[in-house]
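Removed from the display is one protein chain of the complex; every other protein chain stays in position.
Entry: chain A
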Amino acid sequence: MNTSVTSIKLVLLGEAAVGKSSIVLRFVSNDFAENKEPTIGAAFLTQRVNMGDHTIKFEIWDTAGQERFASLAPMYYRNAQAALVVYDVTKPQSFIKARHWVKELHEQASRDIIIALVGNKLDIIENGGERKVAREEAENLAQQEGLLFFETSAKSGSNVNEVFLGIGQKISLKPAQNAQDGGQGSSGLRINDDSRIDLRAPYGQSSAAGSCNC
């Protein structure tokens, strides 16, 4: 059986307090923490998903709070292969912000990035709270921009795994791309040396370019 592992850099985007970290916590640990404090000290979280004949290793980057004052660094979404743009179904402002992030990703991120639009906190509606972002409105945005679309509840766990499976499937459908492995080599400098073209090197095309671009 083929056990190839593809590493995927996935970034989280969305207004503060829409539940970005909670979605990840649910996905990675099947856990939920009420009034969760922003994560401290984790460079990124990883979680493997079996996709039949191969495994996808999600390397999930949190904003580390840098979105709070609009101070996310371009480095954050550089070379991301997938992004979750999260909003809160009870907060229209967070959906406006989500539109902004989709636009930003199309302008700044890699051209073939897979984006999932995620309306979170569905449990509030199920418990009688008022929905403020219509499902149709979000579906329209997803359709126009070519996004995957999910409504989730990190609190109940509803639909959370489906988000990552959906991204995994879409990635599996794409022609095999060089396995990025940003999580490797945590103990030292990663050197992309032209003379030893490293197949695990994150930016395959660039390490090959050195051989003859003169």
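Note that in this section a residue touches a chain if its C-beta (ideal position, glycine included) is under 8 Å from a C-beta of that chain, and two chains touch if they have at least 3 such contacts; residues count from 1.
The rule is simple: contacts and distances are computed from a predicted model.
K.L.:
There's a gap in the complex where one chain should be. From "Rab GDP dissociation inhibitor", "Trafficking protein particle complex subunit", "Ubiquitin conjugating enzyme" or "Blast:Glycosylphosphatidylinositol anchor biosynthesis protein 11", what does UniProt name that chain?
P.N.:
According to UniProt, the chain not displayed is called "Rab GDP dissociation inhibitor".
K.L.:
Given the contact definition stated above, which residue among A:8, A:23 or A:45 touches the chain not shown here?
P.N.:
Considering the complete complex, A:45 is the one touching the chain left out.
K.L.:
Which candidate, A:4, A:30, A:50 or A:66, sits in contact with the chain we can't see?
P.N.:
A:66
K.L.:
Looking beyond the chains shown, say which of A:4, A:50 or A:108 touches the absent one.
P.N.:
Selected residue, touching the omitted chain: A:108.
K.L.:
Given the full complex, what residues of chain A touch the hidden partner chain?
P.N.:
Contact residues on chain A toward the absent chain are 28, 38-48, 62, 64-66, 68-71, 73-76, 78, 108, 182-183, 185-195, 201-203, 206-207, 209-210, 213-214.
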